[in-house]
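Our next item is chain A:
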Amino acid sequence: MELYTPVLALALLAAGFAVFSVIMSAAVGPKRYNRAKLDSYECGIEPTPQPVGGGRFPVKYYITAMLFIVFDIEIIFLYPWAVHFDAMKFFGLVEMVVFIATVFVAYAYVWRRGGLDWD
Partner candidate 1 sequence: MNDLPLLTILIAIPLVGAIASAFLPGATARLVGLGASGAALVWAAIAAFSSYDLDGGMQLIETHSWIEALGVHYALGVDGLGLVMVLLTVALVPIVLIASWHEADDEGNGGSSGFVAWVLALEAMSLAVFTATDVFLFYVVFEATLIPAYFLVGGFGRSGRGRAAMKFLIYQLAGGLVMLASVVGLYVVSADAGKPSFLISDLAALDIDPITQRWLFVGFFVAFAIKAPLFPVHTWLADTTEKATTGTSVLLICVLDKIGTFGMLRFCLGLLPDASQWATPVVVVLALISIVYGALVAIGQDDLLRLIGLTSLSHFGFIVLGIFVFNNQGISGSILYMVNHGVGTAALFLVAGYLIRRRGTASIRAMGGGAEKVAPVLAGMFLIAGLATCGLPGLSPFVSEMLVIIAAFEHAWWVGAVAVTAIVLAAIYVLWAYQRSMTGPGGDFVGVEGMRDLDAREVGTLAPLVLALLLFGFAPMPLLDVINPHVDDIMTSVGVTDGAQGGQP
Partner candidate 2 sequence: MTHYIVLSAILFTIGCVGVLVRRNAIVVFMCIELMLNASNLALVTFAKQHGNLDGQIAAFFVMVVAAAEVVIGLAIIMTIFRTRRSASVDDASLLKY
């Protein structure tokens, strides 16, 4: 655990700084608000009304998120494998090739189905 204590120290320091900055900016800056200032910025025209919760956005982003999750997990498995690769030698290689090939199948499918195209 001692290995993580310094991280905490640094994090607290950073957090202190960030919070301080946020408070400072509120406290120090001038306050001359008007309605136009408080509107969302939209190049000077009347802002488009926003639905609650930020509205909807393209499905593409979801697909990217899903793909990311899949690949990130794959990486999670690659790391311990890589670290201990020297111990596993050929067995490790074969197993990982199988693993990567399996993921590659899904990857190829997504690619062919246009899952990677951003339009």
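These made the cut because all candidates are chains of the complex that A comes from, given by their letters.
As a convention for this text, a residue touches a chain if its C-beta (ideal position, glycine included) is under 8 Å from a C-beta of that chain, and two chains touch if they have at least 3 such contacts; residues count from 1.
Just so you know, these numbers come straight off a predicted model, no measurement behind them.
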Of 1 or 2, the one touching chain A somewhere in this complex: 2
List of chain A residues in touch with candidate 2 within their complex: 59, 62, 65-66, 69-70, 72-73, 76-77
